[in-house]
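A single protein chain has been omitted; all remaining protein chains appear in their positions.
Chains here go by letter, A and B, matching the order in which they are written, and residues are numbered from 1 within each.
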Amino acid sequence: MTSHLMEARGATIRFGGLTAVDNVDMYVDVGEIVALIGPNGAGKTTYFNMLTGIYKPTEGDILFNGASIVGKAPHVIARQGISRTFQNIRLFPALSAIENVMIGRHMRTKTGALGALFKTPPARKEEQQIQADAEKWLAFVGLSGVANELASSLPYGAQRRLEIARALATEPQLICLDEPAAGMNPQETAELNLLVGRIRDAGVTVFLIEHDMKVVMEIAERIYVLDFGKLIAQGTPREVQNNPAVIEAYLGLGADALMAKHLDEGGDDA
Amino acid sequence: MDIFIQQLVNGITLGGMYALIALGYTLVYGILLMINFAHAEMFMVGAYVGLFSLKFFSDPEWGAATLGLEGMQQFFTGSIFGLIIMFAIVFIFSGIVTGLLGMLIERVAYRPLRNAPRLAPLISAIGVSIFLQNAVLLWVDSRAIAFPNVFPVVNFGYGINSLKIFIVVTSIILLIGLDTLVSKTKMGKAMRATSQDRGAAQLMGININKVIAATFFIGPALGAVAGIFHGMYYGAVIFNMGFFPGIKAFTAAVLGGIGNLRGAMLGGFMLGIIESMTAGFISTGYKDVVAFAILIIVLIFRPGGLLGESVVEKV
Partner (left out) sequence: MRELIAERLKGVTAKPLFTAGKMTAAQKIGIALLVAAVIVAPILFQGFGQLFMIRIIAVIGLYIILALGLNIVVGYAGLLDFGRIAFYAVGAYVAMWVGIPLAGLLGETLEGWSYFLVLPIGGLVACVVGLLLGLPVMRLRGDYLAIVTLGFGEIVRICLTNNIFGITNGAAGLPGSGDSLAAPAGLAWLRRNVHFTIGNNFEFTFTSNIYWYFVIFALVALSILVIRNLDNSRLGRSWAAVREDEVAAQAMGVNTTVAKLYAFVIGAFFGGIAGVTFSYFQAFVSPESFTFLESVLVLAIVVIGGMGSIPGVIFGALAIQGIPEFIRGFASAGWFGNLSAETVSAISNYRYLVFGALMVFMMAVRPQGLIPQTRRARELLGEYDAIDGHELDAREPGDRANSTRGRA
């Protein structure tokens, strides 16, 4: 019997002849901050897509709270408590910031067609509650001031935070962040690190893909490394940092020293 | 049994026409991922152009005769050789005119919308379709026009006759020709590359606009041929004649796997046969329903069609 929040067993996905994720075992426990790293094209986002039901693994199993989620539709998995952000931000561009977050509340609320058409008192009440909750999550990521701005008109860093607010509004147990720091300046990145900590403190387990080694080393408690779809290393940041396979994957053979130095200095915006 | 053979013959004849029209849908879909709703009207326009050019060459009270060219008409209608040349001219002329119209439509109605939301070109296409139908209704004739009866029809029994043989054989020749064009020629390769990845094709130096324009020429040209067949087969043309053959040919394209040329051909013949069998053994009133029912069933259960691959939705 597993006690992990999320556990992948031999998860594999093939696209035609290409094995994008190859026999990966991985787990995340409640309350952890776990990072998934690897070079471009290593299969990280594909793994997230399997986890959130967008792709179905060709082989293997993924358990969430001990039950398999393989083959379930994305919205079903979301309802079970896995929420996510996207590598290339996928906000609802023509909606305002707060409306984006309000859509995150969709699955936790229940007004149906009749309630919506006739604006019944329960529907009104729920609508107010949705708005209040959305405001709360906007405030949580520090975007209260731009609630009525169009999502697409926000600066890049704010869009990333808005995506996080939208994901949090679904009340997930596990939030999957796909490169949350991409495109952020150092100050925004520092704020993001704090935000990730606060998300965990709010009781949400964090699983993130990140290229920025500085972010990973600072906030992740455990790291998995994918390369060519295979899991090549795992462990604490320190362990992974000194793992020859990881260094090879990132820089090619013979570059151990360079990589070690690079990581010691905190990496860069890869 | 006789009815069965007869309906099979009719079905194959219809199937040839459907296959020709279906190619137009599938070619455009393969490259632009859009359903060219106006394609049914290409078929209709082609039939009208064919009708009038045939009349011009053969009707002693019309066209060439009034210009003092009775001799030409006599040559064309007087011998088998003349007939062959006349039909060749009529098909080629109608194909070119309709093909050019197809290119014009692409330029005016679709090209400005290439990056628009998906709904837009579809609405634009239905607009083109309605426009063309009504243009013919208002400016040509709102009633059916009889097709010149110049093709020598010889019956061979079992419902087989020379016209049906002509339609089926010509269709098959054109289908093989197109298949060769797409798989062997440079333009064909450019078309396939464009349908695989428009951006990459462009980077490789392929002129996308040229490829798309060619697609919009070839499809309507083949549709025009089918339109003339349809006119010869049923003996008349009317402004809204494109609607049902259009939808059936689209069904054929989907049945075979939209975007897949050979699939469209297979689907065309299958649909023609199924329709004829329905008309022969069930009810002529519901023969059109069968096509729609097949379309809906295929889309629900096997949206990739018979020969199509299942496509992983890109995320």
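By our rule, a residue touches a chain if its C-beta (ideal position, glycine included) is under 8 Å from a C-beta of that chain, and two chains touch if they have at least 3 such contacts.
Note that this is a predicted model, so its numbers are computed, not measured.
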| task | Consider the whole complex, including the chain that is not shown, and state which of A:Ile62, A:Ala123 or A:Leu231 touches that chain. | result | A:Ala123
| field | Touching residue (missing chain; options A:Val30, A:Val70, A:Met107 or A:Ala190) | value | A:Met107
| query | Which parts of chain A are in contact with the chain that was left out? | reply | 13, 15, 18, 20, 39-41, 43-46, 49, 52-54, 73-75, 78-79, 83-84, 86-96, 98-99, 102-104, 106-109, 111-113, 115-119, 123, 126-127, 130, 148, 150-153, 159, 166-167, 170, 228, 251-254
| message | Which parts of chain B face the unshown chain closely enough to count as touching? | response | 34-35, 108-109, 112-113, 115-124, 126-135, 137-138, 243, 247, 250, 254, 283, 285-286, 288-289, 291-293, 295-296, 299-300, 303, 314-315
